[in-house]
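Note that one protein chain of the assembly has been removed; the remaining protein chains are unaltered in position.
Naming follows writing order (A and B), and every chain is counted from residue 1.
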Amino acid sequence: MSLLAVTDLKKYFPTFNQKLVRTEGDPVKAVDGLSFTLDSGETLGVVGESGCGKSTAGRTVLRLLEPTAGTIEFEGKDVTKIQGEELRRLRRQVQMVFQDPYGSLNPRHPIGAIIAAPFEIQGIKPPGGVKKTVQELMERVGLNPEHYNRYPHEFSGGQRQRIGVARAIALKPKLIVCDEPVSALDVSIQAQVVNLLEDLQDEQNLAYMFIAHDLSVVRHISDRVLVMYLGKMMEVADRNTLYERPMHPYTQALMSAVPVPEPRRDRERILLSGDLPSPQNPPSGCVFRTRCPIATEKCAAEIPAQIEVEPGHLVACHYPAVRAVI
Amino acid sequence: MSGDPFLRVTDLKVHFPTDDGVVRAVDGLTFSLEKGKTLGIVGESGSGKSVTSLAIMGLHRGSHARISGEVLLDGQNLLKISNEELRGLRGRKLAMIFQDPLSAMHPYYTIGQQLTEAIQVHERISKKAARTTVIEMLARVGIPNPGKRVDQYPHEFSGGMRQRAMIAMALINNPELLIADEPTTALDVTVQAQILDLMRDLQSEFGSAIIMITHDLGVVAEIADDVLVMYGGKCVEYAEVDDTFHQPDHPYTWGLLTSMPRLDRLKQERLVPVAGNPPSLINIPPGCAFHPRCAFREFASCACDEVVPDLTESYPKHDSRCHIPVAKRAELFAEQIAPRL
Partner (left out) sequence: MFYYILRRLVSVVAMIFLITATTFAIFYASPIDPARYTCGKNCTPTILEGNRKALGYDQPVIVQYGKFVSGLFVGRDFPDNEELRQQYPQQVVHCPAPCLGYSPTQHRTINEMVAEAWPISLSIAIGAFILWMLLGVGGGIIAALNKGRWPDRSIVGAALVGFSLPTFFVGLVLLTFPAIKWGWVPIPSYVPFFENPIKWAQNLILPWITLAFFFAASYVRLTRAYMIETLSEDYIRTANAKGVARSKVIFRHGLRAALTPIVTAAGLDLGGLLGGAIITESVFSMHGLGYLAVHSVTYMDLPTIVAMVMIVSTFYVVANMLVDISYGFIDPRVKVS
């Protein structure tokens, strides 16, 4: 049984047309039928560009946003619609690390209070007392426990991100959704936080849903990778397979676009044409077809099914094929 | 190009006096650039790379900055010319594009109006004639339907299109030097690839010199001919791009390379980050600014925390600033760093 099983998850945001009276317009289909599983101790990397819905998906899985449709199962139990005390107990098991180290910490609270907050909110008294536990957590993430009473603005970006991680692991959750946790950090600091997350995963058998747009970081940290575009899954496979044998044109375009630190002038690049379509009005059939270099009429007429080209490797495309990219 | 390089910067210093002390944002930078070539300036927050670009453009004039040194563009010292002369050069001989095209363009004027202004500042030309040139330029940078989009506002463009419009605005007067300050950081990776390709094409068409400021070593590898690594306001390594990536000579550069996860490597080893945090430019560590984070201090030939190392030539056309003897560094690189890359 998987730790987390998401089936056909949809999150639509309603829009309104204001004429003389307000009428409903086409909703923004941020997540449009996403399905995946995640096991304990595993990292699922979710990649895509801005507007693909990956952040929305992460938040919906945690019930920070209410799903429009679909089911979320945690440890075999359906948690899509639970409320109140049940939901609060779920939150002990699933936590989140946010992207913005400057916005995700309340500037008026000392970091000791920030990290201690989960205990207070959940009404849990850890053995040895809250303060001691918090200081142990601080040490674990590489912060000086004596800085317990300092405020967020006294720390650098990387340190603040560590505070966020400490807060997330305080209750010993089973699953952490990491929403672009290193994107806002300097390169040399990113590696520090990535290593920390990996170490914690080994120690505590954590499962990560690692959302990012940086394909290199995702390749490094993930066990399996899911590629999203306009709210839908394009391809999912285990890490090595995806990066060695991507079969969806979008995945291939993404990989060919990433600049690698190897001076070369002769790289073949798959360039995508046009702009991202509006999620209020996604293209018919395959949503990627308007920018796809190999799109045909069939792509406009039929939504591609998810083909299992090899065990564990699903591709939502009418013409999946290996093409050289890196 | 023979003779003097097109751009020669010598001992550039930009210091900001503040109540808490002097911020030594740029502290003695020297480099040069030929036409048709690209220099990548690499650094993280607090390295001084953005301040350098603004200083070359003269955009610190009127502020409290204390600037010294020499910036020779085609023989003319940009730091010494009058404000009038400098305004005449900006947007014409040298131009700049910025990181966030949404905030860098005026929200109340259309793209067409802003590009027309760029032309009319330097040339006596009617609005109608300018408009033709503007539309041509928008098409040249790959904006579809330029005749219609010329009358749209910046917020009506997508991020990638906006950056293209900004590039069009910078290049519309055929500048000989283009400074690009993190032009793709805010963009998606596929859009970034398009923009970098566009810049390369435009460079080969117009022959401009480009300074590309970035923190992304991948971008540098893609587009730069020479690389200058900045740390704590100083240059720590300056070499051609191949040397920078195949024979890097400074512990900070090693740190940058080993801490990057790579898309093109099969094995995924544990990342080796650079310990510690980037320095505050008010309290730059004494001696070598990098010494608190350096893993190889024991190999230095003199006290790293007291003596500032000079920028010396370790190999032909390859300078670096470090107290560890060159031969020792080559050894360390071969043994400890190269296997990880």
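Just a few scattered comments:
Assume contacts are C-beta pairs under 8 Å (C-beta built on N, C-alpha and C of every residue); 3 or more make two chains touch, one makes a residue touch a chain.
Only a predicted model underlies this, so the values are computations on that prediction, with no experimental measurement involved.
Across the entire complex, contacts from the unshown chain go to A, B. Annotation: of A:Lys19, A:Arg108 or A:His153, A:Lys19 touches the absent chain (contact as defined above).
Interface note for the absent chain: among B:Ile81, B:Ala104, B:Ile125 or B:Val326, the touching residue is B:Ala104.
Contact with the undisplayed chain is limited, among B:Val9, B:Leu39 or B:Met57, to B:Met57.
Within the set B:Leu7, B:Leu89, B:Cys235 or B:Ala300, the residue that contacts the chain not displayed is B:Leu89.
Against the chain not displayed here, chain A makes contact via residues 17-20. One chain is missing from the display, and on chain B it is touched by residues 57, 59, 83, 87-92, 95-96, 98, 100, 103-108, 117-118, 121-122, 153, 155, 166, 169.
We adopt the following convention: only the chains that are shown with their structure count from here on.
Chain B has its Cα centroid 31 Å from the Cα centroid of chain A.
Chain A contributes residues 49-50, 156-159, 186-192, 194-195, 198, 213-217, 219-221, 240, 243-244, 253-264, 269, 271-272, 274-276, 326 to its touches with chain B in the complex. Partner chain A is touched in their complex by these residues of chain B: 44-45, 144, 158-161, 188-194, 196-197, 215-222, 241-242, 245, 255-264, 266, 268, 270-275, 277-278.
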